[in-house]
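Before I ask anything, here is the structure I am working with.
Part of the complex only, each chain left as placed.
Letters A, B and C name the chains as they come in the text, with residue numbers starting at 1 for each one.
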Amino acid sequence: MRTLAVMTAGGDAPGMNPCIRAVVRTALNYEMKVLGVVGGFDGLIRGNFTPLGARDVGGILQRGGTILQTARSKTFLEPFAQQEALRQLNAAGVDALVVIGGGGSQRGALALHQRGVPVVGVPASIDNDIYGTDICIGVDTALNTIVDAIDKLRDTASSHNRAFLVETMGHESGYLALQAGIISGAELVLIPEIETSVEAVAQAIQDAYRRGKTHAIIVAAEGARPSVAQLASQIDEMEVGFTMRVTILGHIQRGGKPSAFDRLLASRLGTRAVELLREGRRGVMVGLSGREVVAVDLADVASRKRELPMEYYQMAITLAR
Amino acid sequence: MRTLAVMTAGGDAPGMNPCIRAVVRTALNYEMKVLGVVGGFDGLIRGNFTPLGARDVGGILQRGGTILQTARSKTFLEPFAQQEALRQLNAAGVDALVVIGGGGSQRGALALHQRGVPVVGVPASIDNDIYGTDICIGVDTALNTIVDAIDKLRDTASSHNRAFLVETMGHESGYLALQAGIISGAELVLIPEIETSVEAVAQAIQDAYRRGKTHAIIVAAEGARPSVAQLASQIDEMEVGFTMRVTILGHIQRGGKPSAFDRLLASRLGTRAVELLREGRRGVMVGLSGREVVAVDLADVASRKRELPMEYYQMAITLAR
Amino acid sequence: MRTLAVMTAGGDAPGMNPCIRAVVRTALNYEMKVLGVVGGFDGLIRGNFTPLGARDVGGILQRGGTILQTARSKTFLEPFAQQEALRQLNAAGVDALVVIGGGGSQRGALALHQRGVPVVGVPASIDNDIYGTDICIGVDTALNTIVDAIDKLRDTASSHNRAFLVETMGHESGYLALQAGIISGAELVLIPEIETSVEAVAQAIQDAYRRGKTHAIIVAAEGARPSVAQLASQIDEMEVGFTMRVTILGHIQRGGKPSAFDRLLASRLGTRAVELLREGRRGVMVGLSGREVVAVDLADVASRKRELPMEYYQMAITLAR
């Protein structure tokens, strides 16, 4: 194996840069040449490669985003596009590829594997919705960003006797919202996996008021129903004790300096991805399982769903009392 | 002067707590007794006082919000409410009052002064819209919060070739947005004081794209027209190079640990407020003028408007190139 | 089980407060009464108890340190002191005890267990040197603090072409230093578990210089030999390219807002400790094993040693190139 390519794809996640750095330096240590693919799968189709040396990945450990840029590619679902990617990889003399990205990107990696490209995936997604790893690169940083934001909201909530509805990312997965709810002391967490009624939310807010709290925090994933907008307008009519405010955290959750945890996770997964390719493994994704870094078949990653640990849901409620 | 009361009123601002601490400890140093009014002007009307000793304000330097709570009071505009406040202050044996708050709160302070209460105001408002002081308590912390958020947005914007419309607080004043725009490297700043067209915004984004930037940031005050929602929907139809995203920063701008600057400003203003009352001054607000802490008549504060320094507007555009 | 006591002991660690909160609220949820022991084992000997309700642990999720205070007790090693503690627990009607602390504190918990007190331990120590858990409460926050500090040092190091020797905590364990070294991009890590020569350190710095780096970072645990002071004075005489500076991070590593990870870990472990006591388990410590919270015999915790994962040592070197 002489030439390795590395790319980031899908939505960006903090920690992609330390992962790129780990891939590059580990490969250089094995005396490979490394090419970066610029701009995700679309960049791959266009053959947008750039050589990466040790100094090119210096100083990126602490930078959010991805120096290789990324994009959600619709084109790449088409066979002709995958064919074109294959041609570009061959033309550039690439012997193996590391794909850092979310669930969709792992499916893209699988498609390339099935066309014969030696590929290993690395899971990066703040939603933590990928099968085969305890946690994805980016989740820990996103949680810290959310918690910092809610800590700030609590300052102003307490000063004004207010209840805040805080929307986190998570269209289909409530992972971020649930963890954030526990660690920011939310009264209740709303997630796509569990439907809640307006009344239950109103009740939780009123309970907090009656317990003598000076504020209430409700954390809701983007995909939860009812939505924060619906909740806010309906609860404002009821007598819950607090006045209501809505905050949608938005894209700040994707940015920021990678946390210590994400830097380490990204370094470990990136290192292992290169080692696996050297050992002749392909068509797998690296993942964290307990303390170990493991390899999971991309076919399993693509077809199975990560379950949300539901014991956290009860813990959120108990600890909010 | 034996008994001093201190209160926070209006919207909360980071730095109110260090200011309360400075008022309390300076007064104790002069052997006064200190009462805190809980809950702003509404609390004053209800006679909601709590004694404050040196230990009660220990450990609050670094806490956002206000331990005395606050509220925007509509009632207090009514003469009977002001009369009631006067009665409560007398009943509690209060000799003088410090009111920490925004423009509305300074008008409340003036009303009490006109009814004979020895009162000094302290300006605290993240909008920086109060006449008589270079800067209000809370502005610096809010700017740091905004800048941190935009730094995070830039990480993800750069990774995806996106343009972000970022809405800051500021219904009537563009101060926060304008400063934030300069220091976060925004392409353009939209403020209530200057009308802009959708086309001008689209042009600024397109210019950034043509200059080879990997992202564009537009910072808009809440009260700017057109609004970020209008802009986003209309610009998305045009060909500006970047895809568009909107982020409304919301109430996180009010919270958070007070910055070094705000702690010092709050300490200086709070200390001086007590000294002025001891020197027999009343009906004034303390303010920062250059390096000095000055006293301004509350009547002037209530009737005059703070102008936005417009040279910043050009600087924002020049530095964005 | 009607009355539960909870205490913190040994050196403090960020996350002790969220853990106290979880213990208290979980116990209240089971309708127990909760007493806090103030001041660690010394406080226990003096019978220094304080009742803890749900509101007493409100707002402490985001606070560093421990509201119950802590101390390293030498007295508690004596049988008479343990006897006295037992008497105080009985006098206060305590049915079970949760001890949050480091290795020494878990040995204290074992001593009480051996005297018949139903006790469960929770591991909290920034050194991560406790057998029976993948990670202790406080480690993640400490790592983030270290990484933030080194990121700052790198700014100034790069601007001046300097090499920094950075000393982290860790008298006997190199865990913090090793992880911090990997995630902050250190050239070399010095830990008590592996002896290094002055020459090897000088070589690593010189290599960084020759590779064209603008700075070099060496991270050393407190207990590593040679010490940073020895290194600095000797290397300054050699020709390594960079000028040398030393920074001893010191006690800032113990403080600060608990990180998202530590808040969640503390919440999970605190919750489980109470559940285990209710289930009749005693003489155990809760720990994290992969994704699961497990119970380990305190006798094992007290007698066995946690091994440092040495594969990280090579990773640190590879990724620094």
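The definition used in the following text is that a contact is a pair of C-beta atoms (placed from the backbone, for glycine too) under 8 Å apart; a residue touches a chain by one contact, two chains touch by 3 or more.
What you see is a predicted model; the values in this text were computed from it and never measured.
Undergrad: Given 3 placed copies of the single sequence, how many copies form the entire complex?
TA: The complex in this structure file totals 4 copies.
Note that only the chains that are shown with their structure count from here on.
Undergrad: Based on which chains touch which, is the overall arrangement a line, ring, star, complete graph, or other?
TA: Topology of the interface graph: linear, an open chain of contacts.
Undergrad: I'd like to verify one number: the distance from the centre of chain A to the centre of chain C, where each centre is the average of its C-alpha atoms, in whole angstrom.
TA: So the centroids are 28 Å from each other.
Undergrad: Could you grab the centroid distance between chain A and chain B? Build each centroid from C-alpha atoms only and quote it in angstrom.
TA: Between these chains, centre-to-centre, one finds 35 Å.
Undergrad: Calculate how many whole Å lie between the centre of chain B and the centre of chain C, each centre taken as the average of the chain's C-alpha atoms.
TA: From the centre of chain B to the centre of chain C is 39 Å.
Undergrad: Can you tell me which residues of chain A touch two or more of the remaining chains?
TA: In chain A, the residues touching two or more other chains are 151, 154, 158.
Undergrad: Report the residues of chain C in contact with chain A in the complex, numbered from low to high.
TA: Residues in contact with chain A: 18, 21-22, 25-26, 28-29, 54-55, 58-59, 61-62, 134, 140, 143-144, 146-147, 151, 154, 158, 179-180, 182-185, 211-213, 257, 259-261, 263-264, 267-268, 271, 289-291, 309, 315, 318-321.
Undergrad: Contact residues on chain B for chain A in the complex?
TA: Residues 8, 12, 14, 16, 63-66, 69-71, 145, 149, 151-161, 164, 214, 245-248, 250-252, 254-256 of chain B touch chain A in their complex.
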